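Just one protein chain is left out here, and the rest sit where they should.
Chain nomenclature is as follows: A, B and C, assigned in order of appearance, with residue numbering initiated at 1 for each chain independently.
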Amino acid sequence: MYSEKVLDHFRNPRNVGKIENPDGVGKVGNPVCGDVMVMYLKIKEDVIEDARFETFGCGAAIATSSMATELIKGKTIEEARQISNNAVAEALDGLPPVKMHCSVLAEEGIKAAIEDYLQKKKEQ
Amino acid sequence: MYSEKVLDHFRNPRNVGKIENPDGVGKVGNPVCGDVMVMYLKIKEDVIEDARFETFGCGAAIATSSMATELIKGKTIEEARQISNNAVAEALDGLPPVKMHCSVLAEEGIKAAIEDYLQKKKEQ
Amino acid sequence: MIYLDYNATTPCDKRVVEAMLPFFQEKFGNPSSLYYLGQEAKNAIEETRERIARFIGARKEEIIFTSGGTEANNLAIRGTIEALKKKGNHLITSSIEHHSVLKVFQSLEKEGFEVTYLPVNDAGQLDPDTLQKSIRPSTILISIMQANNETGVIEPIKELASLAQTKGIVFHTDAVQTMGKIPIKVKDLGVSLLSASAHKFYGPKGIGFLYLRKGTPLSPQIRGGEHERRKRAGTENVPAIVGMGKATEIAAGEMEAETKKVETLRNTLEEGLLSTIPEIEVVSQKAPRLFNTSLILVKDVEGESMLLNLDFEGIEVSSGSACTSGSLEPSHVLLACGYPHEIAHGSIRFSLGKFNTAEEINQVLEVFPKIVEKLRKISPFGKSEVH
Partner (left out) sequence: MIYLDYNATTPCDKRVVEAMLPFFQEKFGNPSSLYYLGQEAKNAIEETRERIARFIGARKEEIIFTSGGTEANNLAIRGTIEALKKKGNHLITSSIEHHSVLKVFQSLEKEGFEVTYLPVNDAGQLDPDTLQKSIRPSTILISIMQANNETGVIEPIKELASLAQTKGIVFHTDAVQTMGKIPIKVKDLGVSLLSASAHKFYGPKGIGFLYLRKGTPLSPQIRGGEHERRKRAGTENVPAIVGMGKATEIAAGEMEAETKKVETLRNTLEEGLLSTIPEIEVVSQKAPRLFNTSLILVKDVEGESMLLNLDFEGIEVSSGSACTSGSLEPSHVLLACGYPHEIAHGSIRFSLGKFNTAEEINQVLEVFPKIVEKLRKISPFGKSEVH
């Protein structure tokens, strides 16, 4: 049911864990629905230097989280914000229809973390 | 579905054919219903000396006709009249429920032939 | 044993059994399971779905697996009607359908639907004009079989379905007797629903399918898990599905050659019987017919007694339809063709298949005339001799 890429990212997720003193943190999802993702960003001059995640969820949730961190690393926040859930799913060679919502979680995770960064920046 | 005895009487029916100048003839059944039996009797002093039949019908119809002729040969007409359809069926080691009506045909065939005999006797 | 009842059921092709075997003990997973063994089973049934779809010119998602032809017919009819009952309450079928269609319509009549049973001509054929005239604004479903199991007559489904199509009425065809025997292209036929059953074309018993044209509404009749796109619940019969796939593959490759061979045998049989037995008739001999079927009417003799005598000789045939052999009524199909009861009682069906040989047919030609002669001697009717 899952593509090789999904299984690979699920089995060996990239960028797992927290970032100490992150520049942006996004927490999305809901344990009631069975998936929660926390995205941590290290950002320098609006470029994402590092991204890490923690995810509670199914195979697709973990794989999309992993892929999302890979996709945004090195990108500007403007570029990262434009990454759609479809882009994450495509980068994984597709997701089963019932699992597309997981890619939405990844998109939202990225956006939430960037929002947090922008909010913090404003407050500084 | 049929007992060995039914199959035997069907395969090698006893007493097939007409009797020339019979003392009694009974024709029962209806081609529309798929079975017709003609019973011919040779009767001397109210004892059935010979019985023959012609039947159009299924395996059970032919087997019960054959068995009926066997059962009545040598019997008085009083005895023969008391042969029930169940007796014919039992003599054949039973019939499938959907085929019980064929044994009714045999019983009616015997009775009709005897009626015919009695009728003719009265008219003499 | 000479088996000549292929319209009742067929033996599995050896290759079908071989294809099924691994799925009982080794590849036994539940296709709903996410792990390897489950996905392996899932892939096997999806490949079959694809293969069957291709064979009838449909899409993969348009194939629903069922437990056989009877269930497929029930699902097609009840499923459509439950989905569409707000649109009308008139249904059309024919008087020669298989019981798995007729009985459903009869029960629907009791539930308040109006059903028109279209007549057929003497040769068992439906007339598109008659259908045309019977269509009402309240008609929601038309169900006509593609070929009749008793006579083998092939109905003009394309013409009939096109009438339905122009009025936007759902059209179902029971293709249980045609699948694997003649080419089927659902787009060509113009049908919305088509039923088939594997055991009629060298596949296993207990499996069939319903083709459901995309967009056609259908209410499931067996509910539960999310199987078959929610149109039919229940753990999939994986080995049987794979077997039906193999049978379809074999038919795709060999149907044409088998047809020629079997048709020759069938014609030899008919010519032989007609030339040796007086007062017999081949039903619908002049109509477009399945190449393997020969329904014979024998005057003055009842069908079952012929069947049993043939059985004594190791020749297995049916008297009318297998399903009705247990009942006392003569074939409803022959009655619909206008034969009187007494004639209809004297029917015997030879239906041939790919494993039959010329010797077998010769054997039948040897034996059958004697049987008819014997039974006619027992019969009180016309005493014509066999040549």
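General observations
Rule of thumb we're sticking to: a residue touches a chain if its C-beta (ideal position, glycine included) is under 8 Å from a C-beta of that chain, and two chains touch if they have at least 3 such contacts.
Source: prediction; values computed, not measured.
The chain omitted from view is touched by exactly one of C:K158, C:R223 or C:K260, namely C:R223. Annotation for chain A: contacts to the undisplayed chain at residues 2, 7, 10-11, 13, 16-17, 27, 31-38, 54-59, 61-62, 98, 101. Chain C meets the missing chain through residues 1, 3, 5, 8-12, 14, 16-17, 20-21, 24-26, 28-30, 32-38, 67-71, 73-74, 98-101, 103-104, 107, 197, 199, 204-207, 221-226, 233-240, 304, 307-308, 310-311, 314, 316-319, 322-327.
Everything that follows uses one rule, which is that only the chains that are shown with their structure count from here on.
In this assembly, the C-alpha centroid of chain A lies 91 Å from the C-alpha centroid of chain B. Between chain B and chain C, the centres computed from C-alpha atoms are 40 Å apart. Between chain A and chain C the centroid-to-centroid distance comes to 56 Å (mean Cα coordinates, whole Å).
Across the assembly, chain C contributes no residue that touches 2 or more other chains.
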